Structures are given as structure tokens and as C-alpha cells.
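Removed: one protein chain of the complex. Kept in place: all other protein chains.
== chain A ==
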Amino acid sequence: MRYLPLTDDDRKAMLKVIGAKSADDFYGDVPESARLGGQVAGLPDHQGELAVERHLSKLAAKNRSASSGPFFVGAGAYKHHIPASVDMVIQRSEFLTTYTPYQPEIAQGTLQTLFEFQTQVAALTAMDVANASMYDGSTACAEAAVMACRVTRRKKVILSGGLHPHYAAATRLLCEAQGLEVVHLPVAVDGEMALAEAVDDQTACVIGQSPNIFGTVTDLSAVADAAHEKKALFVSVFTEAVALGLVTPPGEMGADIAVGEGQSIGVPLGFGGPYVGLFACTEKLVRQMPGRLCGETVDADGKRGFVLTLSTREQHIRRDKATSNICTNSGLCALAFTAHMTLLGDKGLRDLALLNHEAACDLADALEAVPGVEIVTPRFFNEFAFRTPMNAEAVLAMLDEAGVVGGVRASRLFPAEHMGDVIICAATECTTPEDIAAYAAALKEIV
């Protein structure tokens, strides 16, 4: 067995040192009825590397990769180009095969990258501080809601109708389990501002998204003002981190907490995970934050160094009184984010964001020219929704036959709404003029 270094002679010698007859001796506490005679039945034996590679490659070949043709799916995960050097950095053994940096003397590599990550996320969102990452955007959103309830000692959370429905579901689940009330405003393409009307004296926070699930970008400053007037918090959500290079970031709108998905920068699509949740807030809320934080300090020689800090918020110290049950962050994905962000810099990020917006504008122009197609997203970054004269599911299936993966039907995201004719599509820097032409041509044939 290629991963097991012990030889039979080793095992015998070790058993002798221990004074045991066989490995069975160690399992003496297992109840009789739960002892297996041999290995678990119904499962195959070990295989060589070649056989495993063949089997998995066969499964992989049954999937259509986003790079294999015109591809326009977004809705919370985006197809962006990842520089080769980013993947090389995260495959370095020293980052890949290490643990949470609880022993800072031999983890300064991880800790310094987390410190850089926190600084980058704070700058990107225009917030005071950021943590060292969450599982993903949806769980970050749920944690923000319960954090807001802790901070305000109120029990009502209001979600916009443009919030990603998976984020809304994850947030509702965690809140309701804790006895918190969740009000979900009616689903709307351009309805984020309704939060300003809905906030009241019982509200802990309002949660709005820009760009929202339909791609609509909105300056939510008035929502923040309305929330603050009622002493509630404003949680600003995004699912497309690249957008923040161009559109108004949470901090400029007066957000108290900013949460979002960082996948777009450095992390592959990977069928939905692992991704990296971004979580930032104002300075005064930092001690109520969930998740890990990395801070600067000095070592015994007075040299600058970094450590995990404020851990008295966390479960391994506070147990049932912790701010969250979270034990891991998304360390390696955070590193990918940081390495990619470091390649981009401010200029690269802004150019990348512009290229995304321009590709989406070109796509909108091309699709709008198809008779019967109506773009319903009024203002957008790199994603928008459009209405077709036919059932969206049928349109997407026919586009698929033409080799175009045309987007996500709104009815998959909102099964209870009557949105059977709406498709949400995204374009990025990976989208070529040929891809757009192929989409428009195929759509014209269909509708």
C-alpha cells in the first residue's frame, strides 16, 4: 500500500514493544456486536494510481467544462481566468499541507498571508477590518445576520428580494434555529431600496445585495441611512468580488457589515466549492465578529510577527458562549485570493472589472437585438436577467444543443415565483466576441 510506510516486520516489532499480540488488542473496548470479522463488506479493495486516475478521468470526461465553449452561467459563481502562478503558490507543500497557524513560530508564512488577505478584503470592501475568511459567501451572510442580532440585541432580520436565494435560505435557517425572525421582502429585480421602507425599531439588520441575484447594481446608501436612523445595522452583500473594482463598495454606502463570495478572485468554479467567504465590518464591531482574525505583534527578539488573535470570541475558548461554532476558515482559498489580488493590484483589478462590464454590455447589446428578448435588469455590472418569449428551461435546453451554456433560469432559483421566462446570464473577461455572437445567433434561431 503506497501510502502506508509500516512493514509487517515493523508492525511485529512495535507490537512487541507495546506488549500486545495484535491490533485486535487495541479494539478491546468495541462492543462485541459491533466488531467486524474482517474488512467492511460490499466495497472493493485498494487500487493503483493508474486505475484510480482512469476511473476518475472517466467521470470528469462526462462533464462539460466552462472553458470548452460559450459559457454564460453566473448566479453566485463566476468563470474567471486564474493565472498559473496562483495555482502554483497554493500547491506549495508549505501552504497546502500545513495546519491552522496555532504555533506562530513555525507558521509565519500562513499568518502573514492572512494579514495581507485581511488588508486586501478591507480595502476592496472599503471597510475597517476583515476576518481571515469564512466557508463561503452564503454562510458569511448567515453569520452576519446573527452577529447583527447579537450586536443590537434585537431579533428581526430583513432580507431584500434581490438577495441570492441560497444566501437567503442559509440565513433563514441559522436565524430561525436561534429563534430569530426573518422577513423576506418580495422577489424583485430592482427592489433593494424597499429595505429602507421595511426597517423598523425592532430590526436588527437589513440585508441588501449589489450587484444582486438579477445583476442589478444599486447605491444602497439610503438603505444604510434608514437602518441607522432606527439603530439597525446594514449588511451589504455581494457575490461577485470583481465588481468591487468598479461599483460602489459596501463601505462607501455606509455598511456596518460587508459579506460576500471571494471565488471570483483566484478560486476555480469547482462545481460550487470550496470557495472563500469574505467578511468585513466596522472597527467597533470587531469583537463580535465570527471566524479567525490574524493580528500583528512582535516576537521575543522584538521582530514583527503575526498571530491569531481575539480568540476569546471563538469556540475552542468560549465553547457554548462563542460568537460562532466555526472552527476552520477557507485558508488555502484565501491564499489563492491573496496571490491573485497581489498580481492584479488596484490597476489590474479596475481593468479586469471594466473588461467584465464591457463584455456584459456587448452581450446585452447582442441579445437585445434578438426580436422578443427584453433585458429586465436596469443597471448591471457583468450579469443581467432577460425575458424570452418562450419557457426559459426550453430555451436553455435548445441553446445547450447549439453548444451554448446560456445561463441559469430564474425558475431554478425561485421555483415559487412566476419567472418561467427569465434567464440570468453573465459575461466575464473570458467571454469572447465569438461567444457572444454564437449566443445571439442561437437565441435568434430559437425564439
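Simple rule for what comes next: a contact is a pair of C-beta atoms (placed from the backbone, for glycine too) under 8 Å apart; a residue touches a chain by one contact, two chains touch by 3 or more; residues count from 1.
Heads up, the rule we're going with is that contacts and distances are computed from a predicted model.
*Asks:* Can you pick, from "Sugar ABC transporter permease", "glycine dehydrogenase (aminomethyl-transferring)", "Binding-protein-dependent transport system inner membrane component" or "Transketolase family protein", the UniProt name of the chain not shown?
*Replies:* "glycine dehydrogenase (aminomethyl-transferring)"
*Asks:* Among A:Asp201, A:Asp320 or A:Glu434, which residue is in touch with the absent chain?
*Replies:* Only one listed residue reaches the unshown chain, and that is A:Asp320.
*Asks:* Which of these touches the unseen chain: A:Leu233, A:Cys294 or A:Ala438?
*Replies:* Only one listed residue reaches the unshown chain, and that is A:Cys294.
*Asks:* Based on the whole complex, identify which of A:Val157, A:Leu332 or A:Met419 touches the chain you can't see.
*Replies:* A:Leu332
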